[in-house]
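Could you have a look at this structure, given as structure tokens, before my questions?
A single protein chain has been omitted; all remaining protein chains appear in their positions.
Note that the chains are named A, B, C, D and E in the order they appear, and that numbering of residues resets to 1 at the start of each chain.
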Amino acid sequence: MEGLEIILTIFILATASSFAFASDPSPLQDFCVADPEGSAPNVCKGAALVTADDFSFSGLHIRKNTSNSVGSAVTPVNVAQIPGLHTLGISMVRVDYAPNGGLNPPHTHPRASEILVVIEGTLRVGFVTSNPDNRLITKVLYPGDVFVFPEGLIHFQYNIGNTHAVAFAGLNSQNPGVITVANAVFGSNPSISAGVLAKAFKLDGKLVGNLQSNF
Amino acid sequence: MEGLEIILTIFILATASSFAFASDPSPLQDFCVADPEGSAPNVCKGAALVTADDFSFSGLHIRKNTSNSVGSAVTPVNVAQIPGLHTLGISMVRVDYAPNGGLNPPHTHPRASEILVVIEGTLRVGFVTSNPDNRLITKVLYPGDVFVFPEGLIHFQYNIGNTHAVAFAGLNSQNPGVITVANAVFGSNPSISAGVLAKAFKLDGKLVGNLQSNF
Amino acid sequence: MEGLEIILTIFILATASSFAFASDPSPLQDFCVADPEGSAPNVCKGAALVTADDFSFSGLHIRKNTSNSVGSAVTPVNVAQIPGLHTLGISMVRVDYAPNGGLNPPHTHPRASEILVVIEGTLRVGFVTSNPDNRLITKVLYPGDVFVFPEGLIHFQYNIGNTHAVAFAGLNSQNPGVITVANAVFGSNPSISAGVLAKAFKLDGKLVGNLQSNF
Amino acid sequence: MEGLEIILTIFILATASSFAFASDPSPLQDFCVADPEGSAPNVCKGAALVTADDFSFSGLHIRKNTSNSVGSAVTPVNVAQIPGLHTLGISMVRVDYAPNGGLNPPHTHPRASEILVVIEGTLRVGFVTSNPDNRLITKVLYPGDVFVFPEGLIHFQYNIGNTHAVAFAGLNSQNPGVITVANAVFGSNPSISAGVLAKAFKLDGKLVGNLQSNF
Amino acid sequence: MEGLEIILTIFILATASSFAFASDPSPLQDFCVADPEGSAPNVCKGAALVTADDFSFSGLHIRKNTSNSVGSAVTPVNVAQIPGLHTLGISMVRVDYAPNGGLNPPHTHPRASEILVVIEGTLRVGFVTSNPDNRLITKVLYPGDVFVFPEGLIHFQYNIGNTHAVAFAGLNSQNPGVITVANAVFGSNPSISAGVLAKAFKLDGKLVGNLQSNF
Partner (left out) sequence: MEGLEIILTIFILATASSFAFASDPSPLQDFCVADPEGSAPNVCKGAALVTADDFSFSGLHIRKNTSNSVGSAVTPVNVAQIPGLHTLGISMVRVDYAPNGGLNPPHTHPRASEILVVIEGTLRVGFVTSNPDNRLITKVLYPGDVFVFPEGLIHFQYNIGNTHAVAFAGLNSQNPGVITVANAVFGSNPSISAGVLAKAFKLDGKLVGNLQSNF
């Protein structure tokens, strides 16, 4: 085969098909509950001092207040809430959505894939693939429906029903992180220079300034 | 320090405290939906052929029938149900528990840690640490309570309330696996020899035979 | 310590300090050059058929045309260009920036951290941390300066000099992926509904429509 | 293809065939010998203070006393015995088996696969696959025979000869952990409630109580 | 602190002490025995077709012939000998050493750490740390002694006794690879140019030619 064909073939192999795996690594001991009195953050409590409370959290049944600009509320349950999650590679969130447009706005998790189940309500959900396709994969979900958001991709959930909506999701990191795209870009501290955002978003500079003052 | 002291110190460091981490690896592409017509199992669908259905599943809102010997029903949502989970390192289950003793019996996930949230009912949950302590870490959970089961450890949930109970859980593997201890030990196919089980469980051989015929 | 204090302590440990590691996994053989005639994408060429060309690429010395709307050009060298990179966890890019405002617009790599060195010109670079801080870490770079962009975070480079600029960067994935934020959000195919974007970006719906038609 | 067929196909792909890999991650430095005088467990000795003794252990040639209820003795050589194993992902054990029924009882390693070689004697070994098959894979081994126990699966070795037996095994974790099934289930501290065990093992409650008092 | 001090401090932290971890990843299913009739190398046998023979190997008790130029013989037991090791991250070797100088010459395993136990004889073993120290960590081992060789470092074993010696070792990769330094450098095919080797090894060119003809 000639060079170009090889490049093309490889390109097709690398994009249309694919061949990679998220291995699921294991920790190096049963668990490692961070010791709040330890001399360093990764000193773990002696096993004899660990209790069931180190592995639990309460309150995910409570409907959260969604009276905010986007109409949603995220309740995280990760290593910051459950110290026993340290080294275990898993966490959870509850999301509440106001009726008629409650939005968990476009965001990414830099360190986790997500699997979400709808408990109440009707959600339009979607994620956008990476360049160059930027394809939107989207679906309307009803109670009992499950959807997957691959690691690092921009995704959102939008309440298109006229009732409160609730979802639970699992994420494969003890600290998945959240980057709300609009806030990170237009609301960073300090601000990204207006020239950068005007060119990137094809906006005039004055409008960028207005947007930045809103965040 | 002398040799023994060093050994002792290291032993304490390696057990009482601890110092390891589950890294959360990333896949090598946005996603890899197994192509059911591919020539091999890890040939992925062309990206243009992927649809939202490849990332979704329906039916987790349905109460499952728990009329079986243990009084529980597990509904898995992993790569066998959602092909788009392939390479993403995450999955989910719903568990239903019959009132008054529905039991998800002692089991392990050989390839995942688990985070569980109670939706309905009252569950006693627990896990047992590895040798030599075999400590039981246990707690009663109510709706909205969350609990963590570290990778590979034996754990169970037991409905101690007089109503049906429901829980959802996230697991950090696309295929976490389940080993129900009693079934694997007394119900394997073919059977483990009765001599092995009698000695391990301190039972007489005839009782072992009876047990094996029950599984 | 009481519950709240523990939560607070853990929260501080989990955010102000930190304790995690990118391990650097090794492949399972010396290399695995995808066989373009193989029956499946991860069938590798026989070792005897592999040549030096499978590990090389030419042309990164060529100044690229930056006459486009953002004034920059990215030349990737990953597994799509060098088949021998398959399984090796590394790749490279060259970026050219037009004088006076050439911009590599805000984007993320969902599967890689990046280390960049400036060869020519003067670049303002920056990345934004995840929620809730969304802190901008930014610096002006001159030739010979190196900067790091952590995995999954939004980052950009902006040519603030009046000459052409050039940078090279290494990324720790054979296929790091690129998500240009503005394009993924306003230019996805199909479009994200205007209601979602209007609420997320605090824009009126008509402006969102205009933006979407620009991408 | 219709939905059911796809599910079936995927299920077959996910079970009958398979497609995953244990990557072998590398440490971040040549070695990291825990410093017994360090302020935290993962402070490593200065390289100049490390000696050959940090990487060695003596005594694996010694026949161990197997006069106990199961007739076997395990001598571990992991990070608790060799501090230089820290971060290296490997360890070893010697197992001695009494003649005529010495048993290394059914157990799992929650964090390692194992490869075992018989030095003396005749062992029946086996492991049980996960649900739903719970298939027993078993074989009789003679000196020089090697067998593999996959990560997290229940396995055992049983001396069916009339001489003392000895085996060595490598495990791919610095701290693989051991869960002896019978001990963890019937001998945990505190006890798992008899109701749970009676239902799981299809035993009457009184027998469970007897069993628990034996462990 | 000033810049230089910070750099110095970090340098000391990064070298004298250290802080990284080999995580032990898990496979994505119980096991994956490569199907010799599959259409691609990573198509696994159907679980029902797997037998105990897929996980076993015989013959490690046999003393090997060490009549060769270095006086040693390595018998590998990795995925090439045991197909069931695929995805499990572990393998084993037996090494035989001729009396009075049998040598397993300086080599590296590019993808594994190693733990070795001496069965018979007296071995001087050692490994050399990376630049700039190139420190030799060495010890004389007797039967029952265990030693560790960290991943990727040059190491050797040398029979300093007057009897045949035997060792077994575990390695944390299904395919650890071996690079015998002298053979790779002086015996590559085709040869490395004599100018390169003369300068690297501070030898005259003619001697390099002689050396190359010996390998």
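We take it that a residue touches a chain if its C-beta (ideal position, glycine included) is under 8 Å from a C-beta of that chain, and two chains touch if they have at least 3 such contacts.
The structure presented is a predicted model; accordingly, all values stated were derived computationally and were not measured.
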Residue among C:99, C:150, C:195 or C:209 touching the omitted chain: C:150
Touching residues on subunit E - with respect to the absent chain: 1, 3, 5-7, 9-11, 13-15, 17-20, 23, 25, 34, 36-37, 41-42, 69-71, 78-81, 83, 101, 103, 105-106, 108-111, 124, 126, 128, 130-131, 133-136, 138, 150-154, 156, 158, 175, 177-193, 195-197, 199-203, 207, 211, 214-215
Residues belonging to subunit D that touch the chain removed from view: 21, 23, 25-30, 38-40, 42-44
Chain not shown, touching residues in subunit A: 19-23, 25, 39-43, 110-111, 151, 173-175, 177
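Here is the rule we go by: only the chains that are shown with their structure count from here on.
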Copies subunit C and subunit B - interface residue numbers shared by over half, same or different: different
Whole-Å separation of chain centres (CA-atom averages), subunit C against subunit D: 41
Cα-centroid distance, subunit A relative to subunit B, in whole angstrom: 24
Two or more partner chains touched - positions in subunit B: 14-15, 17-23, 25-30, 38-44, 110-111, 126, 130, 133, 135, 138, 150-153, 173-175, 177
